[in-house]
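Omission of a single protein chain aside, the complex is shown with its protein chains in their original locations.
Labels run A, B and C following the written order; every chain starts at residue 1.
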Amino acid sequence: MSERGKVMSIKETRRGGAQQKLWAFASLIVLVAGFSLASPNFFQVSNIMAILQATSVNGVLAVGVTLIIITGGIDLSIGTLMTFCAVMTGVVLTWAGMPLLLGVLTSIATGALCGLISGTFVAKMKIPPFIATLGMMLMLKGLSLIVTGTKPIYFNDTPGFSEIAQGSLIGRIVPAFPVPNGVLILFIVSAAVAWILGRTVLGRYTFALGSNEEAVRLSGVNTDAWKMAIYALAGGICGIAGLLIASRLNSAQPALGLGYELEAIAAVVIGGTSLAGGRGTILGTLIGALIMSVLTNGLRVMSVAPEWQTVVTGAIIVAAVYADQLRRGRAG
Amino acid sequence: MSERGKVMSIKETRRGGAQQKLWAFASLIVLVAGFSLASPNFFQVSNIMAILQATSVNGVLAVGVTLIIITGGIDLSIGTLMTFCAVMTGVVLTWAGMPLLLGVLTSIATGALCGLISGTFVAKMKIPPFIATLGMMLMLKGLSLIVTGTKPIYFNDTPGFSEIAQGSLIGRIVPAFPVPNGVLILFIVSAAVAWILGRTVLGRYTFALGSNEEAVRLSGVNTDAWKMAIYALAGGICGIAGLLIASRLNSAQPALGLGYELEAIAAVVIGGTSLAGGRGTILGTLIGALIMSVLTNGLRVMSVAPEWQTVVTGAIIVAAVYADQLRRGRAG
Amino acid sequence: MSELVRMQSVDKRFPGVHALKAVDFDLRPGEVHALMGENGAGKSTLMKCLSGVYQPDGGRILIDGAEVALPTPKAAKDLGIGIIHQELALMRDLTVAQNIWIGREPRLSFGRIDEARQNADAAAIFQAMNVAMDPRAPVSGLTIARQQMVEIAKALSYRSRVLIMDEPTAALNDSEIAELFTIIRKLRAEGVGIIYISHKMDEIRQISDRVTVMRDGAYVGTVEAADTPISAIISMMVGRELSDEAVRIPDLSGAETALEVRALSRGRELKEISFSLKKGEILGFAGLMGAGRTELARAIFGAEPPERGEIRVHGKPVTIRTPSDAVRAGIGYLSEDRKHYGLALGMDVRANIALASLPRYADRLGRIDEPQLAGIARDYIARLSIRTPDDRQEVRLLSGGNQQKVVIAKWLLRDCDILIFDEPTRGIDVGAKAEIYRLLNDLAAAGKAIIVISSELPEVVRLSHRIAVMCEGRLTGILPGGASQEQIMALATAREGMTVE
Partner (left out) sequence: QDKMLVPLISKGFQHQFWQAVKAGADKAGAELGVTVTFEGPDNETQVDKQMDMLAAALANKPVAIGFAALDSQAAIPLLRQAQEAKIPVIAFDSGVDSDIPVALASTDNVAAAALAADKMAELIGDAGKVAVVAHDQTSRTGVDRRDGFVNRMKEAHSGIEVVAIEYGGGDHLKSTEITKALLAAHPDLKGIFGTNEGSAIGVVNGVRELGSKGITIVGYDSGKAQTDAIREGLMAGAITQNPVGIGYETVKAAVAAAKGEAVSANIDTGFYWYDKSNIDAPEIAAVLYE
């Protein structure tokens, strides 16, 4: 009987876990419902698509940085790295006139390489992640300006480039549901990273590093190498974000990117991932990113004055996380 | 003999600590020496004063946020809080025409109050500091614009207001050494906070919270109350920064402030304070802030192209912390 | 005799665990009341209820006959209840004295702390404990045993009427335990009621007046220590009799040498240490606290590489700069500090067991074979009787002893040829201890080379085929198995300048 009691309550715990995500999701639903009631223009296919499209870049960045945050690190360079990847794509595609695929690979490779460098700073040179990636952020910001000569690079000569984010494969099949490719890519990246985190050795070490790096090292794991791999992977994902933003803007804007890191990290934390490392989910990050863009879009559609938008956004972010906290408190 | 051995090794540890600070200081010296060699215009009294003055606002912010970082938290709202404090000072002095002293008190009280609110979010509502202060940052940013109607408030009607940062008490006594009051205030604030950290119960709990909050709580300390006090103190210090910037600009600029948090936090981390909490020094923060402003000023005086300035700044920040790390590795 | 504490049918549930089932307990002034039970029996949980850390779900707590509420640790402290937690709860960045007086700092004007007095007061406590300790030393630099001393000093500083000690001696060696007992006796004479939790059965006899036994979260019974044989207490705990065997030393003359260490040195901690270890051998390491055994193990394992010296594995010299080098060479190391160096506390039991062996259970894509790991984890949970609702429970929610078993399982799964166990039975109950001894013997019989570092002399004697003794960073001698404790102590205190045969 006592055994049965145990099994039952384990199931309950599991259910509790699922509920937790459901609850974060609930904040999102409440927001969507509220805005839909407040403005008839909010819950329209085209506006929902606009929200999803607005989530794509920040979402991909957030998914990438989730990996690093789970290791207990932080990456401030993601915004400018995204830009630098876009710039390098522009160099390859527009200036050198290479084929599209090569541009795509360049962006991802550039991201991975820069991520690897940050990872080396952190793992080998033992520079705190905050400083290592702050340095990286500044260097990449400057390099983007230097490479481009401070002028945007346009992708007018690469047919199909703007399709990467703006086309809609799904829309071609289901015309009523013209989900932009950017969003599709976000979901594919999320699914892939969620799979990596949940099922692979890399994912397991990501959590383990954040949980207790020294214990992992003393288990004979080459923690430095794994950490570098994780930073490189996150960098590669920033490369994908770089493609998305370049495709959306049909250009590589060299001055863009600063401030995007904060937004992405905010999405991650709203999604329940702890900055202390060791825990986090990609689903949470996605929900966090969606909460942010629903909020921004909804307040705009409601024509709230911009200064009040900022105030309300701040208040709702705090409230959403507090609601989550309350629920957790009740469960625990 | 073994006892003697032990005592000796304790002494060595102490010396190690002092050396550590000396080494961080060495990075600063190297920078100053380098720039002095590179440009005859760098090491001039007026330029040194300009560097010190440029350190004042960021330095005071950094000293404040050091407290919070030592507790293991973070405060993203310091930049916009500084602005909000300046705005409230403007409301009291220019709009309500109150005497100068009341304006000064308003600024500090506003800062302390907002810090207390952030502290409540963190301590009582268990909202992660990153989110709590991100929310605060957005709310304060919006509020500054709302209160002012997006227009700056000028302090032309308050004689002596610009003296707060720009005057020079020391210069009146030692004319060859016209240290601006802003710098004097920075040093006074630093000394006071260093004293609090090193000598008082509040300081002790600041370190203890960052070291092991649960253990502190189990020791019967009202951790929530102390944490709120620390956030309030840091907020009050932001109020001082608000006075300094308002005095320097002779106005409260409502749109300013975003981005200042990153710079201040960078100074703290360069100064050797760990974002994980539990350890940190005000002297280190001061040196960190000085490194940042020497770097910025020096590169400008050397007429390095602006985009290269960014790259070099990033690289030097990484290098400075790496040098520090190397030294630590050798010692430990 | 009046009662100091009475706990009546206290109940406590955690998600998935019914940790306390209507437990009764009482404490009189001036007695040492031992609380016994297997790992996960609920001892720490009961004490956390008494000290305001947990709120019981049911039952009453009476102090001096009056029912009390203990909503916070502070409320308990105010009622005179002090506790030494099983898991060290220290602020690592603070000094020893600062840790002891946290929350009660002697103050001067303006909220200033009287550091001098604080240090002097701390020094006085250590003096009374007969322990040499610098009150100004940062705690992060102390070994786990010395950290335990700080916890004890902190608890003593409260001058509580009720003092709970949750496995205070887990990390201590005999002489330190003796000092602690002197203190306990003094406190008992002053009328303090002491609740004493330990897995070291011999201590119960020495120090306690009454013994209460728990099993599976339930109260089993209370007996007088003086007229109950240990074996009876053990059978109350585990529900059966345990037989104690003496060490059987196998003939290893033909065995091949697995590990050879030559003139290993680092700074002041390790001085010219040489020894060798054969396949199938268990080499025990004895020594006083700070003798350098842990340092030696960490040096061999590459956690802090040595400055000089040579390590040979199976006759071939190997370079070990990092733990992953060591593991590749077939050396495993179970750390004495499970919390900081052994476990990813936020991860589940399964993941922790697999931590050192992951690549073996992954395909080329790096995909982990979870079903297989689940099977393995359940296997170890059963083999080591790890008390956990299932293999997905977070390790931090396990009782201390069960956490230790998880670390052991991790290294057993890694299957290294040479295994270094640093205090492997710390916090482990008698039943499980016997199980681990059997396991170590089986491993040795299967050809593994094993080093066991232990501060419990009987354990070293009971397990080791040979006994190495260290003092102040030097290997002062290697004794044959079955050597007497006196012989070991002689070597353990053989300080430099003295020559030892």
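Assume a contact is a pair of C-beta atoms (placed from the backbone, for glycine too) under 8 Å apart; a residue touches a chain by one contact, two chains touch by 3 or more.
For clarity, every value in this text was computed on a predicted model and none was experimentally measured.
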| item | value |
| --- | --- |
| Contact partner of the left-out chain, one of A:Arg204, A:Lys227 or A:Arg248 | A:Arg248 |
| Residue, one of B:Gln53, B:Thr71, B:Thr206 or B:Thr313, that touches the chain absent here | B:Gln53 |
| Sites on subunit A contacted by the missing partner chain, in the whole complex | 39, 41-42, 44, 46-47, 50, 53-54, 57, 145, 150-152, 154, 156, 162, 166, 245, 248-251, 253-259, 293, 296-297, 300-301, 303, 306-307 |
| Chain not shown, touching residues in subunit B | 39, 41-42, 44, 46-47, 50, 53-54, 57, 145, 150-152, 154, 156, 166, 180, 245, 248-251, 253-256, 258, 293, 296-297, 300-303, 306-307 |
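Note that in this section only the chains that are shown with their structure count from here on.
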| item | value |
| --- | --- |
| Whole-Å separation of chain centres (CA-atom averages), subunit B against subunit C | 43 |
| Distance from subunit B to subunit A - Cα centre to Cα centre, in angstrom | 30 |
| Set of subunit A residues in contact with two or more other chains | none |
| Subunit A-touching residues of subunit B, taken from the complex the two chains share | 74, 76, 121, 125-128, 130-132, 134-143, 145-146, 150, 259, 262, 265-266, 269-270, 274-275, 307-315, 317-318, 321-322, 325, 329 |
| Complex contacts: residues of subunit B adjacent to subunit C | 2-3, 5-7, 9-10, 13, 199-202, 204, 207-208, 210-212, 214-222, 278-279 |
| Touch list for subunit C against partner subunit A, complex | 13, 15-18, 301, 303, 322-324, 326-328, 332-333, 335, 340-347, 351, 354-356, 358-359, 362, 365-368, 370, 389-390, 410, 414 |
